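Only one protein chain is missing; all other protein chains are in place.
Take a look at chain A:
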Amino acid sequence: MPEIRVTPLGAGQDVGRSCILVSISGKNVMLDCGMHMGYNDDRRFPDFSYITQSGRLTDFLDCVIISHFHLDHCGALPYFSEMVGYDGPIYMTHPTQAICPILLEDYRKIAVDKKGEANFFTSQMIKDCMKKVVAVHLHQTVQVDDELEIKAYYAGHVLGAAMFQIKVGSESVVYTGDYNMTPDRHLGAAWIDKCRPNLLITESTYATTIRDSKRCRERDFLKKVHETVERGGKVLIPVFALGRAQELCILLETFWERMNLKVPIYFSTGLTEKANHYYKLFITWTNQKIRKTFVQRNMFEFKHIKAFDRAFADNPGPMVVFATPGMLHAGQSLQIFRKWAGNEKNMVIMPGYCVQGTVGHKILSGQRKLEMEGRQVLEVKMQVEYMSFSAHADAKGIMQLVGQAEPESVLLVHGEAKKMEFLRQKIEQEFRVSCYMPANGETVTLPTSPSIPVGISLGLLKREMVQGLLPEAKKPRLLHGTLIMKDSSFRLVSSEQALKELGLAEHQLRFTCRVHLQDTRKEQETALRVYSHLKNTLKDHCVQHLPDGSVTVESILIQAAAHSEDPGTKVLLVSWTYQDEELGSFLTALLKNGLPQAPS
């Protein structure tokens, strides 16, 4: 029995280190290859030894697909391809291919240079890994091999984020990666056609949340920022260099312009300037409005937002600073946070999801005394705000996507178990499809029953279609043909053609039945009586009286002959072939009952 098998190595009932193995019709595909922000030990990478105990990964995996550039989706890639060893193709979109190596390098620097980790992947490994990447266009059908094909759909989550359809024959799986069903200030909404996959693997970060309108959140955000700077406070917004950062920058930029504000806005340097450049060059991946107006005004050229210098953090007076990384787990954002945390006039706004174990997660869950390195305790007096600007679909959005794609079953990843459970029930109720939520290392097996494509000869098909068009809805019509299986080619042809092709002669089976009738009249008259009887009875059939005196009903021949012994009896010879079996048998039975009395 053919089946689809799915095993999450990461992101099973968890957020972080997304990595999902899919086996479909004998093809093995790995979806994403992420790292976990919450761990610094072995657990930060997926357990690749699960894939194959012996043998090389390249032999086992047909391809690897990366959905977008966030490190929890691609952070383990150089480790996987260069240190564990994988030489097969890695597919991702162009923007992902452009930005991914930069984020990996950044991650490497923090891990090796700042934290002093040994045995980490090197810059060269990132480069070598990226050489294995094959870039895909949106909606392009990429033929991985003769049977396996993949296709990317717009996912909206970050620049270049894509959902992927993986297809072998008539079986398919869709993996959403992270996606967003509502367009934001810089990206469009995720979209997929009614591709009816056997399985939809969807993220479920916000499985239980239904967010209010984006406008409200934006107004709220601007109000909080504005109030804080008005009273002379500093606002820290920890972000990842690409994604939310650009959206919030556009938001603040337009607000500053409208309100004519002079308070400085800074963006932590390095990545971000570069990042804005990527947005300019990949503007076809942004939303409609930005694309339409970019010639007149490129939204990613900011007037009010300046590059940040480390020294600025100690400047007096209000300011707004976007700093990386987004979960306050390391780097500049954490440094600034430590400086500003003690002042209740200041504010930190967390605009996205924070993984467990990060400082971001701790302060969001209400912790106000943080233990830092060296047993130092940091007291957080600044205001802590959380605003969901994460570009993930909320429960409504997930349901919407399931409705769009119409999958036969759904599998949830990239979410918390409790919330998944809720969503799972909802999906099963609403769409009447089974929904799975495997934990890491747990395999879900879906039996599939693929239909078999064969070639039907046009002659046969047209013959059937012409007849099928008759309004005879009550009885389904039976198509009869012969399936010729030669090597791997399957052809359905009419029986005549099959015989001809194979050089076989038809064997004709014919029946002739003698029906005795009491009739003293001449044979010709008997035949005529038979003709008029049948003509009256069989309204829907072609009944003919031939010049030689015989009667035909369709292709059945009826002749009348004199009885050799009894002149009062006539013998009707009813003759038909095996193909007319039913009608022939029916006619003999009918004639056996005798003819109606001739009108006198």
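Just so it is clear, a residue touches a chain if its C-beta (ideal position, glycine included) is under 8 Å from a C-beta of that chain, and two chains touch if they have at least 3 such contacts; residues count from 1.
Here is the rule we go by: contacts and distances are computed from a predicted model.
**Q** The chain dropped from view, which UniProt name applies: "V-type proton ATPase subunit a", "AP complex subunit sigma", "Nucleolar GTP-binding protein 1" or "Integrator complex subunit 9"?
**A** "Integrator complex subunit 9"
**Q** Touching the left-out chain: which of A:113, A:487 or A:565?
**A** A:487
**Q** Determine which one of A:215, A:303 or A:539 touches the chain that has been left out.
**A** From the options A:215, A:303 or A:539, the contact with the absent chain belongs to A:539.
**Q** Among A:5, A:115, A:274 or A:310, choose the residue that contacts the chain missing from this document, as touch is defined above.
**A** Among A:5, A:115, A:274 or A:310, only A:274 touches the chain that is not shown.
**Q** Could you tell which one of A:120, A:422 or A:511 touches the chain left off the display?
**A** Considering the complete complex, A:511 is the one touching the chain left out.
**Q** When the complex is taken as a whole, what residues of chain A touch the one chain not shown?
**A** That gives, for chain A, the contact residues 94, 97-98, 135, 137-142, 170, 274, 277-278, 280-284, 294-295, 449-458, 461, 464-465, 467-468, 475-487, 491-492, 495-496, 498-499, 502, 504-516, 537-541, 554, 578-583, 585-586, 588-590, 592.
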